[in-house]
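Some notes on the structure that comes next.
The complex appears here without one of its protein chains, the remainder shown in place.
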Amino acid sequence: MDPVTDDRIVPVTMPKWGLSMQAGKITGWAVAEGDEVGAGDDLADIETDKIAGTLEAPGAGTVRRIIARIGEDVPVSGTIALIAPAGVSDADLDAAAAEARAAIEAGVPDEAAGEPVVQTADVGGRTIRYTGAGQDGDVVLLVHGYGGDRNSWLFLQAPMAARYRVYALDLPGHGASSKDVGDGSVQVLADAVAGVLDAIGARRAHLAGHSLGGAVVLEAAARDPGRIASLTLIAPAGFGREINAAYLRGFAGAQTRRELKPLAGQVFADDSLVTRQVVDDLLAYKRLDGVGEALHTLLGTLLADDGTQRHDAAAAVAAIGGAVPITVIWGTADRIIPAGQAASVAGVQKVHLIDGAGHMPHMERPAEVHAAIEEAVAGAR
Amino acid sequence: MARTITYREALNEALAQEMERDPSVIVMGEDNAGGEGAPGEQDAWGGVLGVTKGLYHRFPGRVLDTPISESAFIGAAIGAATAGMRPVAELMFVDFMGVCFDQIYNQAAKFRYMFGGKAVTPVVIRTMYGAGLRAAAQHSQCLYPLFTHIPGLKVVLPSTPYDAKGLLIQAIRDNDPVMFFEHKALYDTSGPVPEESYTLPFGEANVVREGGDVTIVTLGRMVHTSLEAAGQLAAGGVECEVLDLRTTSPLDSETVLESAENTGRVVVVDEAHPRCSIATDISALIAQQAFGALQAPIEMVTAPHTPVPFSSPLEDRYIPDAQRIANAVKAVTGWTR
Partner (left out) sequence: MTDTLERKSLTREQLLAAYRTMRAIREFEERVHREFATGEIPGFVHLYAGEEASAAGICLSLDERDTIASTHRGHGHCIAKGVDVGEMMAEIYGRRTGSCHGKGGSMHIADLSRGMLGANGIVGGGPPLICGTALAAKLKGTGGVSVAFFGDGGSNQGTTLESMNLACVWNLPAIFVAENNGYAESTASSWSVASDNIADRAAGFGMPGVIVDGFDFFAVHEAASEAIARARQGGGPTLLEMKFTRYFGHFEGDPQTYRADEVARARAELDCLTRFAARVTETGELAQADLDAVDAEVATVIDKAVAGAKAAPLPTEADLLTDVYVRY
């Protein structure tokens, strides 16, 4: 078969959601051959061993060929569909489709090959684990929220690696880091952030933090504003009284899948993002020795006895005193911390409200969050 | 952080981590170290299939080899448990239960009840079960239904390395007597297992595969055979839900009934003998409590009512395979009154 040369054919490829993703599975197509799509329209539901998500069209055009079948594993970067204008011949499309089909049939590469190297830093006697990707550019460190881990940045870390040296860490009490959180204060958590920056030798870095992680990166910046080039806060804690205490307490106390499933869904605007695998992974995490205690200790940092937010980030913002540009991102349908609190962050460079997203916009609307972070980083130079 | 290790290594790790954490945990059994009193190497075996290897040197004085006297040392483990230790004793093959069953079912299982709630017997008895190694009739049985039958015992059967480590750590920390069943054909299987210690609760079945057409309830090694059958059936458009019971006592009846009510069609796969087995137990549970949801009679796929044969083709015929499970699924999906 002749190689395809018609560059009007736009291949839709299996995305890389997370550094360790090797393959994904189409669980449903939102379009059929012949459909017109605009940029950002839903194309397909995809499931990986970590998460389920929806792939959006990279550009406008006509869906001319659907290549990947529902239920089959497709390697990352494998072509799953072809978008092309009407002028492209069927013969050329068939040739491209056949080539893509052959690549899918060839199978998924050996899992071990692509596993990102997990690094370890010793910070104050605690083991902190983190991954890094990307060779050039500024250092960006991503800090997850309560009950999460570095995989929260699944949809962002790989694409961002194209432009930056992007790192994601597991906070104490989370992921593969030490489960000892000490007094569970934002200070202890911020120590881990500083420790990882030291370990990677970053004299200057951009920080992005989600929820509790937002309060943590603020604290880290307040201590050493000269070291932090920019701050991106995604639905951060510490900017108001209101918080979904029932969710937090429920999450900390849940012992079974049955208890956890409905809670896990609350962090998204759309519950269906919570697959069985997501709940299983959460459960496996919660069952590690020390996690229960860590989560309960951290509850004390997040919640006052009356269920309102205990932490007040205003002091950190004041200490920074405008020395570090701050960007805020919030989903308007956030059921954990209300988006209205975005207005309470003083001296903010830019606020991105993501319409219809829940508490995890970096997982629900990664493209928009990615763009917002890039804007924050670029704007800080 | 998870990495891939074998079922055997997962068990060894569970023991080592608990022995490290809790000085009252001791290990005893025949050849759990090996070489005791002999002129050659100590810890020569580390258990007949290597599960306890390395513990003897790492925890001096806490891994005790025993003479071949099951009633004495299983009873000793039980007695030591009443006196503040947390023994993990090994009944090498569950087939040997006959020579020590009294200590297990009349003593350990009943102390708490008979003594009015005043006894705590935190003993774990690990044992190997199952056919497939051509070990013949007296070294290949399942027998877990006999223990499940006894009030006061807990019965645990992990099917994967992840489950094995979490359930064994749970068993050691549990304050009741636990029978911990390890299928001999699973020791060399591998899977992701976190480095850290963790527990899995008893009485929680695992939905290892979701599906809306047929519920396959199973346990132990048969979980893998059932998944094999489910894969084949999916190609033909039948989606099976596979439930791994993990523990038969306590039993997660809620998950079993929920799934049965959802699909209305049930196949129970159990390697044990067919009479008075887990298959009959689960079938009765569903028939009694989810009768209205059933679209077909419950199918049971079990070993035949025979001892385990020696010769390879016979033993292969004895053990339920994916084809027989698939046939049972077809029977429940194709059933009409």
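Read from first to last, the chains carry the letters A and B; within each, the first residue is number 1.
In this text, contacts are C-beta pairs under 8 Å (C-beta built on N, C-alpha and C of every residue); 3 or more make two chains touch, one makes a residue touch a chain.
None of the values given here were measured: they were computed from a predicted structure.
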(message) For the chain that was dropped from the view, give me its touching partners among the shown chains.
(response) B
(message) One chain isn't shown here. Among B:G117, B:P313 or B:G334, which residue touches it?
(response) B:G117
(message) For the chain left out of this view, which of B:Q103, B:T199, B:S277 or B:T333 touches it?
(response) B:Q103
(message) Just to verify: which one of B:V51, B:A76 or B:L285 makes contact with the chain not shown?
(response) B:A76
(request) Just the residue numbers, please: which parts of chain B touch the chain that's not shown? (result) 26, 61-62, 64, 66-67, 69, 71-85, 87, 99, 102-103, 106-107, 110-120, 151-152, 154, 174-176, 203, 250
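The definition used in the following text is that only the chains that are shown with their structure count from here on.
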(request) Using mean C-alpha positions as chain centres, tell me how far chain A is from chain B in Å, no decimals. (result) 39
(message) Going by the contact rule set out above, which residues of chain B touch chain A in the complex?
(response) 1, 162, 166, 194, 196-201, 204, 207, 210
(message) Can you tell me which positions in chain A touch chain B when the two form their complex?
(response) 118, 129, 176, 179, 255-257, 276, 284, 287-290
